[in-house]
Every structure is written in C-alpha cells, then in structure tokens.
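With one protein chain removed, the remaining protein chains of the complex are shown where they sit.
Note that the chains take the letters A and B in the order they are written out, and that residue 1 is the start of every chain.
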Amino acid sequence: MTETHTDNEHIGIPGYLGVFGILVVGTIVTYLVALTDLDSKLFPGANTLVALAIAFTKMTFVVLFFMHVRWQTRLVWISAVAGFFWMAIMFAYTMQDYLTRGTGYFTP
Amino acid sequence: MQNVDVMNISEEPKVNYLTNGFSLKSWLLTKDHKRIAIMYLITVSAFFLIGGLYAATIRLELLTPQSDLLESGQYNRVFTQHGIIMVFFFLIPVIPAILGNFFLPLMIGAKDLALPRINLLSLYIYWVGGILTLWALMQGGVDTGWTFYTPYSTTFSNTYVMAVGLGVFINGFSSILTGLNFIVTVHTMRAPGMTWFRLPLFVWANYATALVMILGTPVVAITILLLAIERVGHVGIFDPAIGGDPILYQHLFWFYSHPAVYIMILPAMGVISELISNFSRKKIFGYEFIAFSSLAIAVFGFLVWGHHMFVSGQSLYAGLVFSFLTMVVAVPSAIKMFNWTATLYKGSVSYDAPMLYALGFMGLFLIGGLTGLFLGSMGLNVHLTDTYFIVAHFHYVMVGGTVLGYLGGIHYWWPKMTGRMYSEFWAKISAMLVFVGFNLTFFPQFVLGYLGMPRRYASYAEELQVLNIFSSAGAAVLGTGMFMPVVYLILSLVFGQKAEANPWHLPGLEWRTASPPPTENFEKMPVVTWEAYEFGEDNGLDHEAVRGKELVEA
Partner (left out) sequence: MSHEHDYHPPGLQHQFEDMGQQQDSVTVGMWAFLVQEIMFFGGLFTAYLVFRSRYPMAFAAGSNHLDAFLGGLNTLVLIVSSLTMALTVYYAQKGKRNAQVILIILTMIFGTTFLVVKYFEYSDKYHHGLVPFNGLNQKIKKGHEGGEAEKSEKSQIVLPFETKAEASETKTEAGSETKPAEVHANPRGEFQWHDENGVKIVHEAKKGGYLTPYEQSGYYTNGEYDNDKFTQKVRIFFYIYFVMTGLHGLHMVVGLGIMTWLLVMAWRGTYSAEYYSPVEISGLYWHFVDIVWIFLFPLLYLLGRHFLAGGGH
C-alpha cells in the first residue's frame, strides 16, 4: 500500500545517546532556572515561560527522534500536531472566558 | 467493461457472514465487522426502546398541567434518563457503530476494519457501560439532567450520579475506539483505485465523525472522572463556595458535548448524501464541497461550545465570540443543504421509502438548523434559554436529523445486511407517520417555548395545555411510526423477498458483492475504476436501460 521506510537505522545508538544527553541537560537546566528569580528580573511569568519552553524543546526531541516522527509519513506529523492544536483550542477558548471576566455584565 | 464481471454476482456464495457459524461463540468472539454491527444493532435498538419509553412517560405526564402522573422528583429522573440513554447510548453510537461499522469497509473495498479486535472490544465496552447505567437506573436512577451540572451533581443530588457517570465514562471509550478504527481504516485499507475523492460521502462523514470522537470524547471522560472524584472527595474545584468554579465543569463538558452533536448529525448527513444522490440517480452536486464541509463541521464544531453557556456566567466577551462562531459553523451545514437540493434538481427522483426519510430529513434539519441560529444569537438566547424552544430545536436536529437519517439508512441497506427485502408499502406508511408525528410533537413546542414554558418541569401553566396535548398526541403517532419498522423489518427476515446483490441498481462498491456479503466481503480484491456516484453506461447502470428492463418485466 503506502511506502514504508526501509531505513530502520534512524539515528543509530550515538544519536539516541545524544538525544538522551539533551534531555538530561534540559531537566537540570529546568531545575536551576526555577531556583533563579526571573519573574522580577525579566517580567512576571518568565519563570514559567522558560520552564515551558524547555519542556517543549525536550518534547520535540522525544517526538522527533525517540518516537521516529522525523521519518514518518505526513499523516503522523499531522496527528502529532493535531493533538496539541486541539488542546490549544481548549485552552484558548476557555481562557478567553476567564481572562475577560469582570469586563462585562457578569462580574465575578 | 471490466466492471461488469464485478457487477454480475448472480450465483450466491455458499457461505455468507450470517451463515458462517451459528454458535453463540462464533458471534461473541467474532472479529467480523458485520457481525459486530448486527450485535450493535440489537443492543442500540434496545436502548432506543428504553429511551423511547421514558419519552412516552414524559409526554403522558405533560398531558395535564398538574404533576399528577409523576411527582417532580420522579419527573426529574425520567427526563434525565431519557436524555442520558438517548444521547450516550443511542444517538452517539447509532449510525457509526451500526451502519458505519457494517458499510465503511464494504464501501472502500476492505476485508474488515483495520483493527477488528479493537472493534469487538468497543462493543464489549459499550455493553459494560450500558449494563452499569441500566443497573443504576433500576436502583433509582439519576436526576441531574443529562448534563450532570455541578455543583448540583457533586454536592446535592442524592441519586446514582456515580454509577451513571461511570457508565457514561466507560461508554465514551467505546466511541473513542470506534473512531480510532474508522480513521485507521480509511487511511490504510482502501482498495486499489479507491482514492480519497472516490470515497462515498458516507465514508467522508464517518471519517469526520471519527475525528470528533477522538478529539472530543476523552475530554468528557476526564470531566466525568473529575466530577466523580469531586463527589467523593468534596475538594470543591466545582464548588464556588470554597474557591472552585462550576463554569469550568461546563466548559469541559461542552467542549465535548457540543462536538458530540456533530458526532450525532454528521453520519446522518453522510447517509443522506448517499440517499439523495442514489435515489435521484444523479452524481451528487459538489462532491468536494460536501466532503470538505464534513471536515469543516468537525473542526468548527470545536469552537462554539460556549453557546450553551450564555446565561451561565461566562464573560460577555466570550459569549460574543462563541455567538459569532456559531454563525460560522452554520455555513458548512448550509452548503450541504444547497448541494443536496441541487442534486435533486433534474434528477430522476424515485420515492422509495429510504428517499422519503431523506426528504423528511432535509425539511426537518432545515428547521432545526435555522432555529439553531436563533439560539446561537446571544440576545435571543437569553430569552429562550431553558424553554421548550430549546427542546424543540434539538429534537428537530437529533430526531429529525439523526433518527431519520438512521431510519433511511437502515431501510436503504437492509437488503444488503440481511439479504431480504422489507415491505415497501409498510415502510412508506411508517416514513409518513414518523414525519407527521414528529412535526405534530415538536412544532407546538417551539410555540410553547416562545410563550415561556420552561423545560424540565412536571407542571405548567394551564393555558398551555392545548399545545401540550397536540404534542403528546403527536408523540403517540411518532412512536407508532418508529415502532412499525421493528415489526416489518423483523417479519421481512422470514417472509421478505430474497434481495439481489444490487436491488437499487447503484454503482457503490457495497452493492458489488453478494447480499448478504460473505465474511471476507469480496470474493477477490476489487479494483476501483469509477468515480463515486457514477451513473452511466460504463457501469452497466444506465438508468434508462434499467427502467427499460423493468418495463419489459412488467
């Protein structure tokens, strides 16, 4: 039916170890960043933003290399993205309510 | 003319899917999508009957303004259970799990769904969820309304919220697995030559439905789980008195339950696309538009849930956005309506029973959809919320849409499923009764709602009695019309004429195998060389020739 990837090597053992290293470093950096006060140095919420950025980076590496999405069909790419897109819909449209409370007739 | 040999399946295969094993085990452990569909058919019909009995009780109670047949507490349980059974155990599984399960592989030329064991598992999950819910109903049921709104359901209700909630939770996974199976099947199991744009529109509709099932259902599962934990633990995340937020529950609940409306209506739209095109003997108008409008509905359906919450206390801004998006989601539905109408134009329309249902659908869904626009406008909604106007609106969509679509589909495919023809005469009578009874039941409710009769009360103002009597009388007609198919369809199994492989003379792939189909669906892998809904000489399906043949026979 559709083409299957014949190259089963992907990134090989050194590649996997490299990704692993990045993940470990990411975890440690997350921890250290949490101990420094970026909220007052940069802007409120900076700590969380940095933590999430690192988490997204880590996730991207896991998804692309450990889960082999890098070599997968477009369909798999789409479904990987779709999950997060729909979660974003849920966040955005729920928060558009919560963040605009008190601006209209229905004050909390 | 290479199709002709696919077409002419004159000799009946020795073993079809029904005769391939008769033991109970051969049914309960089957991996055959057709047998699973039949088991779904029986169970879902049973739930429809139970839900229908609750509906009959409601209409009996509402014959008089006083709450005399049921007292208020009982009435609360009755309408709640009517809602829960009809929504979660009938409307959501009915078309995907029965017709979709049976015909999706046949229509794309596959031997089975891609994951047959998962398919069987989904049936068992449905059974477990259903039995649990029925058990809870027998213990005394639940009185929260089918929406389980907090904090009533978490803090105050003394009924079996946990058990019913668990039943719905479990049942959700049945729907997720069905959706998952459909997505995989459409992607990987299409026969050679069956390109995406040769797929019948029923397949497109089920594919879109499957997307909604996968993306939406888990959210309601987690919501009900939170509700259950909250009911036991009383931490108060849904209780405003101690810092929680009941609106959060509504957001999460409607994030699924609004798209769930599209889980119910999209497959019905798929059936109608089949019926309209095939019984007009004309290639459907605007195939791509209908296909993509299904996907558009599936996507936009996720952006409008807040229109259930206009008076709940969500912010005015959110209300405006949701109100606007509700108007947007009407567009793809309208596209479908226009295309169906355009298909009928200059078609060679035959008024067989399935087509009567399809035409009924078009009329009723039109009313249901347009009143949906009324309700989607925030200003008018504040006036009409929680009145019978809402009740009438969603019954026009759910019953007038989904149930008519389902009835049309089951008639249309009955010869293929069972190998027998039903009684056309009784089928037509039934379709008429359903249409008339339906309008008699629910049209007065628009008026009642506009006059201000609130939903979910056992008693009402005396001056509203006349319209309520109309409604209850209509319900009797509707009930009769819906029960008749049970009788004549079952009788057709014994007394019905044997159906040919292609009784309607249609080009679809499911008609190019025997009736009933063999377990493997097709004797050899079909190769698709024609477009969808292609009526013409190439298929040996030239309409004039067929009609000529019929004339000669007559």
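The working rule: a contact is a pair of C-beta atoms (placed from the backbone, for glycine too) under 8 Å apart; a residue touches a chain by one contact, two chains touch by 3 or more.
Please read these numbers as outputs of a predicted model, since none were measured by experiment.
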item: Omitted chain's touching partners, listed by label; value: A, B
item: Residue of B:38, B:108, B:134 or B:226 in touch with the missing chain, whole complex considered; value: B:226
item: Interface with the unshown chain - residue positions in chain A; value: 1-4, 8, 10, 12-13, 16-17, 19-20, 23-24, 27-28, 30-31, 34-40, 44, 47-48, 51-52, 54-55, 58-59, 62-63, 65-68, 72-73, 75-76, 79-80, 82-84, 86-87, 90-91, 94-95, 98-99, 102, 108
item: Chain B residues touching the omitted chain (full complex); value: 31, 110-116, 118, 176, 179-181, 183-185, 187-189, 214-219, 221-223, 225-226, 229, 232-237, 242-245, 248, 251-252, 255, 525
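Here is the rule we go by: only the chains that are shown with their structure count from here on.
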item: Between chain A and chain B, centroid-to-centroid distance (C-alpha), Å; value: 37
item: In the complex, chain B residues that touch chain A; value: 187-188, 215, 219, 247-248, 251, 255, 302-303, 305-306, 313-318, 321-322
item: Chain A residues touching chain B - in the complex, by the definition given at the top; value: 1-2, 75, 82-83, 86, 89-90, 93-94, 96-98, 100-106
